[in-house]
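Structure, as structure tokens:
All protein chains but one are shown at their positions in the complex.
On to subunit A.
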Amino acid sequence: MSPREKAATLALLALLPAAALAALLLGETFYITLATRIAVLALAAVGLNIALGLGGLVSFGHAAFFGLGGYAAGVLATNAFNAEPLAFGLAGTTSMPAISLVAVLLCGLVALPIGLVSLRTSGVYFIMITLAFAQMIYYFAISWPAYGGEDGLSIYVRNAFPGVETAKPFSFFVLVFALLLAALALFHRLQASRFGAALEASRQNPVRLAALGISPFSIRLVAFVLSAMVTGLAGALFADLNRFVSPSMLSWHMSGELIVLVILGGKGRLAGPLAGAALYVAFEHVLGGLTERWQFFLGLVLLAVVFLARGGLIGLLAGRPRHG
């Protein structure tokens, strides 16, 4: 990483908690929630960035994992609230670490078969197959009345984390931000590892990599599953942030939004997802206050990024990305 990119990354990482802290001191709770929203979306995009940025796998179905994480939180909390056991006599829970673990494992387990099937294709077929899987899960959620169906599911009290008063917006922000930092550390480790190098190599030329004794399929599958797990964790936190989960978290709009976050910020860059999420939420908030059609302007910005600043916001701040 160039010194300039390092500086930009650290600045972005300092800016978000500074903004949340300022909001806390000024008593502007709403802006703490907004900062938390940025952190959660950034976490989801860090997950996608593993597949899309490092592996070049344009998954148009990551909302499936975001939503599954959300439903894991919603369903477990609802069952605990109603004191109804889940299937197999397992109890629900309102413990956030337990819910996070379930969300992450569930997403890993679901991503494995999806990856096994969809990674046999590439390019536009990969995009369509990941979309198809996500839509299957979306319609399943809509048609399952036990957990709200189309109306979604409310979480009455934010789930608990030992030692953290999650009901307080700033405490919850700190928790989410810590998890974002952990995910960024994981991303950084992955990128610098031999695994990361092989993943980059598989993006450039899978045949050449196979001729060197590494199966591009296995490398991509691991990346896809890891990617899904991180996005699933973000989904569980998103549900807790809004105290609500609905099929919209699973919809293809959400998948597109995650891709937009990564592209806006700069794909394959460590701080790209954070920059993208900050920009996206800022747009949503500022332009959304002026006009209901704010997404039109977001579209213009996205066009500008694709044509003029291909490295995304990080590219503008920190210069050219890695080669290739």
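The criterion applied here is as follows: a contact is a pair of C-beta atoms (placed from the backbone, for glycine too) under 8 Å apart; a residue touches a chain by one contact, two chains touch by 3 or more; residues count from 1.
Operating definition for what follows: contacts and distances are computed from a predicted model.
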Original post:
For the chain that is missing from this picture, which UniProt protein name fits: "ABC transporter ATP-binding protein", "PP2C family protein-serine/threonine phosphatase", "Thiol-disulfide isomerase or thioredoxin" or "ATP synthase subunit b"?
Top reply: "ABC transporter ATP-binding protein"
Original post:
Out of A:83, A:211, A:290 or A:308, which is the one that touches the chain we can't see?
Top reply: A:211
**OP:** Could you tell me which of A:37, A:158, A:203 or A:267 touches the chain that is not displayed?
**Re:** A:203
**OP:** Mind listing the subunit A residues that contact the chain we can't see here?
**Re:** 194, 197-198, 200-201, 203-205, 207-216, 322-324
